[in-house]
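The complex appears here minus one protein chain, its other protein chains still in place.
Chain lettering (A, B and C) follows the sequence in which the chains are written, and residue indices restart at 1 in each chain.
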Amino acid sequence: MHSKTDISVDFAGVRLKNPVMTASGTCGYVDELDDFMDINLLGGFITKSITLLPRKGNPVPRIVETNSGMLNAIGLANIGVDRFISEKIPKIREKNVPFFVNIAGWQIDDYVAVTARLADEDAIAGFELNISCPNVKKGGITFGTDPVLIKKITAEVKSAAGKKPLIVKLTPGVTDISATAAAAVEGGADGLSLINTFTAMVIDIESRKPVLANRTGGLSGPAIKPIAVYLVNKVYKEVAKPAGIPILGLGGIRTASDAIEFIIAGATAVSVGTATFAQPRCCLEIIEGIADYCGRHGIKNISELTGSLQ
Amino acid sequence: MHSKTDISVDFAGVRLKNPVMTASGTCGYVDELDDFMDINLLGGFITKSITLLPRKGNPVPRIVETNSGMLNAIGLANIGVDRFISEKIPKIREKNVPFFVNIAGWQIDDYVAVTARLADEDAIAGFELNISCPNVKKGGITFGTDPVLIKKITAEVKSAAGKKPLIVKLTPGVTDISATAAAAVEGGADGLSLINTFTAMVIDIESRKPVLANRTGGLSGPAIKPIAVYLVNKVYKEVAKPAGIPILGLGGIRTASDAIEFIIAGATAVSVGTATFAQPRCCLEIIEGIADYCGRHGIKNISELTGSLQ
Amino acid sequence: MSEKAEIKANVISNKAIGPCFCKLSLRIPEQYYPIMSRFLPGQFAQVAIENLGSPANPRFSPRQSVLRKPFSFSSVEITKNHIIAHILYCVLGPGTEKMTTIKAGDEINMIAPLGTSFTVSDDLETALLVGGGMGAVPLQSLAEYIHKNHPKKKMIAFIGARAVKGLPFFHTHDHLEKGKIVTEIEEFEKYGAKTYIATDDGSAGIKGFVTELLANKVSELSIKPANTMIYTCGPEPMMKAVAGFAHKNNFKCQVSLERMMACGIGLCQSCAVECSQPGQTETVYKLCCKDGPVFDSAEVCW
Partner (left out) sequence: MSEKAEIKANVISNKAIGPCFCKLSLRIPEQYYPIMSRFLPGQFAQVAIENLGSPANPRFSPRQSVLRKPFSFSSVEITKNHIIAHILYCVLGPGTEKMTTIKAGDEINMIAPLGTSFTVSDDLETALLVGGGMGAVPLQSLAEYIHKNHPKKKMIAFIGARAVKGLPFFHTHDHLEKGKIVTEIEEFEKYGAKTYIATDDGSAGIKGFVTELLANKVSELSIKPANTMIYTCGPEPMMKAVAGFAHKNNFKCQVSLERMMACGIGLCQSCAVECSQPGQTETVYKLCCKDGPVFDSAEVCW
């Protein structure tokens, strides 16, 4: 009935069969969602943040629910790049979907070292640079707010990444996100992903302590979606479109309608984070819904939709 | 049964019989809530933003609902300071509760002029400086993000305010809210109120247009509460406590438990905005709930609770 | 005494009428009689939906709402012994979809009665009720009101819809008049109002716009502007056309407008309606929830 739409997209040089990816830290490393869906149907898969050394992460409680959202302070718990290579890469090889490895660290050298270890792995399509995690005390968030540092770290990681594309993930917690976006682009970013979580706190009024052991955590989920849509649109107009660089939009997406909002605002592709916890299959439902919407609106190629906000 | 607590507070030199005030722009000028409660029972009343000249505000739609929140782009619609003085001040005189007038403008002179007109009005207890409204194109938000401007505008308005206390209302949309808070304190602010709304956007995917005529609006409501609690705690520790200046905490409060979170985080008083739309009497319920909590916890004076986060 | 209040009403029934329309019937407890008995036609309620669940497989993208939703009353039956209020709603989004889960026996929290009402002056002879789609709802309560309080006045209702399916609130019945099938609407007929229907596709009444129907009948029946009032509610373009007709032909006209509302009680300024001021060039924004929803069509800047 509906015209058939090509919903595949080119994201930073990687062909995605559709514009929907998992979000880092909300989908495991590779096979954690297998009971619920065939991840090969996704546009792409973004792993948890990987650091040079394994990390246990923060003490519990690491999460707490909020209205239409949640805080997390996982603290980049991960198995480290060595075990990632030995245990996860073989499983990634069995999949047929572009994998982006999210990279985190405490100093530029850490990021560079992890990237260099993975630069020649055929199984990996590209990298996402996490310079915006609010839950790690020593680094992370400071990188993400300083344009000079952002440009520097992007450039150094980019050269370590070899031919693989590098997406830089931005924090919303800045006065002018276009400035940090521009810095990433100047540093050589092939794509921008936004947004990461907002630093936030929930207090248990009976104990008068923060609920999270880490005291603060990052706010994600539908609560933040309208801010994320605005920021994607702002960066699209002011930075990404002029520079010809794609945006990966995320923050509170749980339905096709949400995803389409981000695409209209300027995202070439989208990621689904918190919603996967409640509906592990929701990425697939979103993909279907996007195809359906495009068919209904006579859109031949989904690229017509990107940034089509009037 | 419970021990009786003194929940009155001193806020910037003004005695409030309890720590709960209305939030600017969500309670009208003076008598709009009279059908629902006796506003004399409130700790304080903060009027809509008043500008030098009357303003019609933005075209409609001016609001849209979001998950656990809403966007507004009212555009500072108000009757202007002249009509405020002639029509509203007489009604304010009939009330027996401290009134704070929220002041807005486009340039420093505007703010100063409005403040000067009201500085000698006995009926007014103090001022709240709105340098953080995200819905007015020409000014507002730019003041709110630049520490140099904040210090300057605060100082000039403060001297126009005469003996009346001046509260400066901060925007959350900055990299480091302690820097803007400190600038306000340096400029002579007697109190800080935080937070105002986040700039955000909702897109109608059928028309591919923003739902709001103003395109963007300010996000308020329970969705933003955990960010607001974090920011209040940050400013309390880094600026307000060292400077001995009180914080008016707001952002998503709708129950006593929410209000108590802000107080534990460091707020001396709290404001209720969006929640009043759904529950016009909710300020009174919050006051009751705070008194009850204090009684249950053997708190003799609510000041014991302020900033008591462990 | 206050003019509006938070009311906890008991649900008598909440019935689906067709795939996306519902009728919610409420019993108002006695303590609210002093408030609710002031109800006038055209006034509305702000209904709390936060505590409602969603149906198992919702059609609309989920939204966790904090705000109330505005709805007109289609009828408020006030007697000494009881007050029964009815709301007719169309399921258009996540909020109204939640309302479909309301069941008999539930308690509904609403703020009412809100806003201005249609006014009926003593010298009125003929009331022309022009409704489109959901806009017919407040006109129903107007017909009820005129019938009860001004039984001598003449009422004619003109109802427009896309198709006959857009009239599901109504009990319609067809009969032959001069060899043609005529569809009538019981909800207005029972109050003595003759009804005429227009649908875009001709599936009921005449094919065409309700405004054409109005113009035709006014000339056919030689209705004169003096002592006549047009009351209209419906989609904004339709009301604009009706207001235009009224203006051109010197009819007085009251319109009931809709706006996105955050509070419904004059706190937020979200519901602005641009209006002209007598004798001034500068327009003002009035509030749909407080200065409206019923306005004199001549003051609205269309």
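The criterion applied here is as follows: contacts are C-beta pairs under 8 Å (C-beta built on N, C-alpha and C of every residue); 3 or more make two chains touch, one makes a residue touch a chain.
Worth saying up front: this structure is predicted, and the values here are computed from it rather than measured.
Peer 1: Which of C:T101, C:N216 or C:N249 sits in contact with the chain that's absent?
Peer 2: Touching the chain that is not displayed is residue C:T101.
Peer 1: Given that one chain is not shown, which residue among A:D10, A:D34, A:D82 or A:D109 touches it?
Peer 2: Selected residue, touching the omitted chain: A:D34.
Peer 1: Mind listing the chain B residues that contact the chain we can't see here?
Peer 2: Within chain B, the residues touching the omitted chain are 67-68, 222, 254-255, 257-258.
Peer 1: Go through chain A and note every residue touching the omitted chain.
Peer 2: Per the touch rule, chain A residues meeting the hidden chain are 25-28, 32-36, 48, 56-57, 59-70, 72, 74, 77, 221-222, 254, 274-281.
Peer 1: Considering the whole complex rather than only what is displayed, give the residues of chain C touching the chain that is not shown.
Peer 2: Output for chain C: 50-56, 58, 62, 64, 66, 101, 106-107, 109.
Following the convention adopted for this analysis, only the chains that are shown with their structure count from here on.
Peer 1: Give the residues of chain B that touch two or more other chains, as numbers and ranges in rising order.
Peer 2: Expected reply: 66-69, 221-222.
Peer 1: Give me the residues of chain C that touch two or more other chains.
Peer 2: 62, 64
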